[in-house]
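Selected chains only, in their assembly positions.
Letters are used for the chains, namely A, B and C, taken in the order the chains are written, and counting of residues starts over at 1 for each.
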Amino acid sequence: MKQRPAQVRWEQHTQRPLMALAVLFAVAYAVPIVDTSASKALTSVCTAAEWAVWAAFAADYLVRLGLAERRGEFVRRHWLDLGAVVLPLIQPLRLLRLVSTLLLVGRRARMASQVRLTTYVVGSVVGLLMFGSLAVLSVERDSPDGNIKTLGDAVWWSFTTMTTVGYGDHAPTTGLGRILAVGLMLSGIALLGVVTANIAAWFIARFEMDDVEERRQTEAIQQLTEEVRQLRAEVASLSEQRAQ
Amino acid sequence: MKQRPAQVRWEQHTQRPLMALAVLFAVAYAVPIVDTSASKALTSVCTAAEWAVWAAFAADYLVRLGLAERRGEFVRRHWLDLGAVVLPLIQPLRLLRLVSTLLLVGRRARMASQVRLTTYVVGSVVGLLMFGSLAVLSVERDSPDGNIKTLGDAVWWSFTTMTTVGYGDHAPTTGLGRILAVGLMLSGIALLGVVTANIAAWFIARFEMDDVEERRQTEAIQQLTEEVRQLRAEVASLSEQRAQ
Amino acid sequence: MKQRPAQVRWEQHTQRPLMALAVLFAVAYAVPIVDTSASKALTSVCTAAEWAVWAAFAADYLVRLGLAERRGEFVRRHWLDLGAVVLPLIQPLRLLRLVSTLLLVGRRARMASQVRLTTYVVGSVVGLLMFGSLAVLSVERDSPDGNIKTLGDAVWWSFTTMTTVGYGDHAPTTGLGRILAVGLMLSGIALLGVVTANIAAWFIARFEMDDVEERRQTEAIQQLTEEVRQLRAEVASLSEQRAQ
């Protein structure tokens, strides 16, 4: 889809403010979970801030939809964004708002052309570790059989899960907690894949430098060029003789 | 083995109906395991459906064998299919029927040329997760020492196994359950390999784009072509002078 | 090191008998561990068989040393083999004899030039799983705190270790058992690496086919060839004109 200049300009100008809002969301999400003795007023402020950030990203989606040349194509190409915008309205669950906002942030971040795959994956991994810990903590803390009761345990469990170590000293026991855990596991596999692929690509790029066949080709081309150059000189001298 | 048109046409026409039957098998297999209070009549219907799907795939094998030009070669190349067709007849164990049918489905799916390796592996992984969970549940539920008693536990255990996290909060205790678990583990390693390889190939393809040596070669060849073109012009002018 | 024909011939002729002896060793090693009620006579026969296989491989080493052109270089290049030959003499521990013989078998197998890396690794993995299970079983069975008491448990534990799943329902408790476990873990990492690398190499080989830059080069070379061909025709006609 060719983008209209207006759309491109909008995306460039809103990039930074939206990322700042994403950080605000992280704080607003973390405070009531970490500080269990938080006053009711503070919790309300945080919930309001979460809704505000979600609303800002939803508005960004609608503006981009309005600026798009072919709206049908825009909706088809950003159907996941549409879902993330609509879902929290239907079902005002906190976890769903988290997933929706993260999705919107992630889709928006990917637009920044300077973000490479590796940066994107590392950023996602750190975000997932942080939000995975917080979300599992808020879910498992209320479960009677749960064994993830403090923020420290939750972060520790996130790391053992994402690196696929899985000691089993802490593990989610509720359905929701386990769904979150599966997300962390799959992210861990993706992380491992990106780490390995990066190293492999770097190794292979160095191996390629020493590619024997290519060096032989370069030499063959150089010999050929020399040959042609001498031929031209000969023809030139022939031409000169003719002119005399 | 060169395929006769009749064989190719048969495979194309039966592709979709057979995949629909595979989904039916999945439902028929899942129902009596998930719904433990299922009536005897429902269980019988499901068992009949399982046998019917197996029979359809067995028939497909026999038709393809009949249409094959060289039957000896066809049997040698599809010996695994033959085993999958014959085994359930000898030993009417439910798990064996599952493995046989999955094998027949998988071998048939691979024939569809448009199915790439990645799609195939992802499809296999999802199928293995689903059937692994169900099969382990049906095996471990009846074991007195077992700790996988609900569908939720079984699915959770499948994920922790396939991602090689392995918390150990749930683990099979029977021999059959453990054999299934080993299958899931090996599939998990294959999944990890495919994920990594995909990312690596994508990285390397991008690295190759920037291959300095090759670009230099292309430039050298283009310069050389220019050189020869000028030489030709010179010879042409020489030829014209001669003609005057 | 250039090999004398005599050495090559010896290695080719002894390849199959030595591999057969390796299988015999596997059986002789497994029997007294699996069959705990084995009679004393049977155990003695097995121990004798183990020593005989070790002796055969030691003799093979000595013959190859005798046939080698430069013996100093042969010893330096096969110092691991020398250790494997000498060690069991000093310390007649069963586990050491196992490691020594496996080492000799592995070093010898690598000599068969038709054995590719993948085959070698897969063979090693299967061998390690089998011998790892047996060795850990024989070590942990006698430990009072041990939890690996049957062959089934040992094999199950080997798989969970090598695939890095690590449920923790069974784990070695003795120092010797843990050293064996570390070997299995490292082999598992190597296995995962080989699986991934194989898939990646296959993917990349397919990607390379579509290499844009190379296709452009081939086209450039073809254009150049056409250009030169026409030049030659022109020169030839010039030459003919001259001859008239």
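Keep in mind that, in the parts below, contacts are C-beta pairs under 8 Å (C-beta built on N, C-alpha and C of every residue); 3 or more make two chains touch, one makes a residue touch a chain.
What you are looking at is a predicted structure, and each value in this text was computed from that prediction instead of being measured.
Colleague: Because only 3 copies sit in place here, please give the count for the whole complex.
Modeller: My count of identical chains over the entire file-defined complex is 4.
Rule of thumb we're sticking to: only the chains that are shown with their structure count from here on.
Colleague: Just the number, please: Cα centre separation of subunit B and subunit C in whole Å.
Modeller: The mean C-alpha positions of subunit B and subunit C differ by 28 Å.
Colleague: For subunit B, what residues touch not just one other chain but two or more?
Modeller: 164-168, 192, 196, 198, 200, 204, 208, 211, 214, 217, 221, 224, 228, 231, 235, 238, 242
Colleague: Okay, in this complex, where on subunit A does subunit C touch?
Modeller: 164-168, 196, 200
Colleague: Please output the residues of subunit B touching subunit A within their complex, sorted ascending.
Modeller: So the residues of subunit B in touch with subunit A come to 152, 156, 159-160, 163-169, 191-192, 195-196, 198-200, 202-204, 207-208, 211, 213-214, 216-217, 220-221, 223-224, 227-228, 230-231, 234-235, 237-238, 241-242.
Colleague: Okay, in this complex, where on subunit B does subunit C touch?
Modeller: Touching subunit C from subunit B are residues 117, 161, 164-168, 171, 175, 178, 181-182, 185-186, 188-190, 192-194, 196-198, 200-201, 204-205, 208-209, 211, 214-215, 217-218, 221-222, 224-225, 228-229, 231-232, 235-236, 238-239, 242-243.
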